[in-house]
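With one protein chain removed, the remaining protein chains of the complex are shown where they sit.
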Amino acid sequence: MRNAYLDQFPDEARVIKAAFWSSFIALAIGGVLGLVQALHRTDVFRFIQSPDYYTVLTAHGVLLVIVFTIFFLVGTFTWAVTTSLDRGVVDTRFTWAWYIMMVIGAALAGITIFSGFLESAPSILGSELNADVLFTFYAPLEAHPFFYIGLVVFVVGSWLAGVDWFRTWLAWRRENPDERIPLPTFMVLTTTLFWYICTLGVSLSILVFLLPWSLGITESVNPLLTRTMFWYFGHAVVYFWLMPAYLMWYTMLPKFSGGKLFSDPLARVVFVLFLLLSTPLGIHHQYLDPGIAEGYKFIAMTNTMFLLLPSLLTAFTVVASMEHGARQRGGEGYLGWLKALPWRDPIFTGMALAGLMFAAAGFSGMINAGMNINYLVHNTWWVVGHFHLTVGTAVALTFMAASYWFIPQLTGKELWNRSVALGQVVLWFIGMTFMTNAMHRSGLFGLPRRTAEPQYQGFDFEPAVGTVGEINMQVALGAVILTLSLALFLLNMVMTSIGSNSESIPDNTYADTLSGAEDSPRILDNLKLWTAIAVVLVIIAYTLPLASIIDAGGLFGPDIEGFRLSTWVDPAVIESLSEVIR
Amino acid sequence: MVSRPYYLLIRMSSGTEQREPDHVRTLGHEEYDPIGTAILIGIYFLILVLLWIFMYFVEFLGNGPTVVGMALTVVGLA
Partner (left out) sequence: MNIHTYEKVWIVASMVLIVGFIATITYGAVGPGIAMIDDDGGDINPDEINDDERFAEPGVEHVGGNEYEVTVVAQAWSYTPSEIEIPANSEVTFYVTSRDVTHSFSVVGTNVNTMVVPGQVSEMTAKFDEPDEYGILCNEYCGEYHHTMEGKLNVVPEDEFDLTELSVEADDEIDAGNETTITANVTNGMQEDLETTVSLEIGNQTQEEDVTVPGDGSEEVAFTVDSADLDEGDNDWTVTVDDYEESGTLSVVTPEGNESADGGDGDA
């Protein structure tokens, strides 16, 4: 008798499937826009005007790091909670409600961004519909109010998703008062808690400052204040989208390797550390900002560096779990066991390669975390290389590999083609290797990020090794390979979904543990305690910097009005403008 | 899939109660020695240390001019 997720929780399976498809649509659009940018920046093929590059970049960023990742996350977390608690959500109507709310928010923000391509965007609420402000929307760059409203609606939807998981857990707790929280649910709950803490910053920034300002209700903003509130959220969000990947590595990858999770207690410690330290370090994105004293930057660095610990622990636990699987499969020797891993399985291989890339990302992240070395790499293409290894590979490749497991579980249909899937994950790895090594290297000689045409009139870049042309070629080639890989992934998803039902779907289970929850102290499950400490750490890290920013520039800044930059410009104006500029 | 002798099929406890046809043995927490992991993680450690030194002392400090404090400013380390 088949016992896939669909058979256990048919109602939940439908919501999760919807969330995954929302995620895939964002991935498809955002990914293709990535190719457009790579070809434009490197001057390999330019078919849009450079001002439109920034509309493309805004859409690429928002669609991939917010919409793609978080839709996949809510699907994964709903699966993890229901599977590990072995009970459905309390009320699927509530689950659909938050899902639909997130869709509305994403659509509103998306439409606002995309109307930036129109020659004359419609005017709504007294201003033109566009949002060429990039993912970071630093004031005084100003977007249409719909952009901010869309983001807030999306985030509130994700808050309600968290409420759903907590409700389900509390319902389970009443039925099982003495049991330890199952590990997948523990991971979901700790992640949700730091999501609540960190999104408070960006929500306040939007609701109190940016939205009223874009509607003309308030006159001015304090750019450093809204920027600091963005980064209060902006680094925690990267752990937020990383956590479902971690969840898969801890709870599924050992199983796919043929083994068990090495240590449940350490997995709990890791997630507690993420809850504690994810937020009070956002200032490390502002190492080169004026108006923030060096001491606060040093505190942010210390917290950031200590947050390496859970990731380094994860590296050990996950590899040890894989080795356990390999040895159970007959692997021998110091390193010979690596050959015994199921490398022909796209799910295993995708996640293992994602983990390998994350190890490399760990290194560039350490550089980014180092306070004064930030002068070398800040806002260069190095940083873009770094997060294409993290969110672009560790997260995205894990999600794609996990989809090869999830979609059959959710549809009851067998994966269309395992060989295509294996080729797809390997292509992604190769494409990212080309692209990110070139990006990292280019940062070392100062090639800037977020720039449509990094070709300047008055000077040339001087790479110590290689040439700018060779770097551009690697990035363009990498982007083409990645787009091909993306197309194969989507093809596999579509073909699987329109395929016929299969009885041979594996059971919906997650990995067992070698050292289980019974080995871990009960205090680890005390979520109230850890949340309280996390809040205290945030207060310590942020009170003084925020106070001094408000003290210097005021809550609403010194009469700083917005700059609404519509990117469609009359070509004649472009000509005369670029004359003036040169 | 390689088929294994039946006597090697072992029912796993709790979470993963399903057949694992590729298994040739079952290792518990006591019998399992993750020496391969220790080697790999040791190599990773060395790479991190060497690359860090290279990045900081060659790439960064060699990339001057660099922003420095005024002559008498005490460097603030809160």
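When the chains are written out, they are named A and B in that same order, and each has its own residue count from 1.
The criterion applied here is as follows: a contact is a pair of C-beta atoms (placed from the backbone, for glycine too) under 8 Å apart; a residue touches a chain by one contact, two chains touch by 3 or more.
Bear in mind the structure is a predicted one, so any value in this text is a computation, not a measurement.
K.L.:
For the chain not shown, which residue from A:293, A:494 or A:555 touches it across the whole complex?
P.N.:
Answer from the full complex: A:293 touches the omitted chain.
K.L.:
Kindly state which of the options A:75, A:110, A:223 or A:325 is in contact with the chain not pictured.
P.N.:
A:223
K.L.:
Which is it among A:212, A:330, A:448 or A:499 that touches the chain not included here?
P.N.:
That would be A:448, which touches the missing chain.
K.L.:
What chain B residues would touch the chain not displayed?
P.N.:
Given the touch definition above, chain B has residues 29, 34-35, 37-38, 41, 45, 48-49, 52, 56, 60-61, 63-70, 73, 75-77 touching the missing chain.
K.L.:
Which parts of chain A face the unshown chain closely enough to count as touching?
P.N.:
Residues of chain A in contact with the hidden chain: 50-51, 54, 57, 132, 134, 138, 140-141, 222-224, 227, 262-263, 265-266, 286-294, 297, 301-302, 305-306, 308-309, 312-313, 316-317, 320, 366, 369-373, 375-376, 378-380, 445-446, 448-454, 456-462, 515, 519-521, 548, 552-553, 557-560, 563, 565, 567, 569, 577-578, 581-582.
Criterion: only the chains that are shown with their structure count from here on.
K.L.:
Okay, in this complex, where on chain A does chain B touch?
P.N.:
Listed in rising order, the residues are 255, 258-260, 262, 293-296, 298-299, 315-316, 319-320, 323-324, 326-330, 333-335, 337-338, 342, 359, 362-363, 366-367, 370, 372-373, 375-376, 444, 506-507, 509-515.
K.L.:
Contact residues on chain B for chain A in the complex?
P.N.:
Per the touch definition, chain B meets chain A at residues 12-18, 20, 22-29, 32, 34-37, 39-41, 44, 47-48, 51-52, 55-56, 59-60, 63, 66-67, 75-78.
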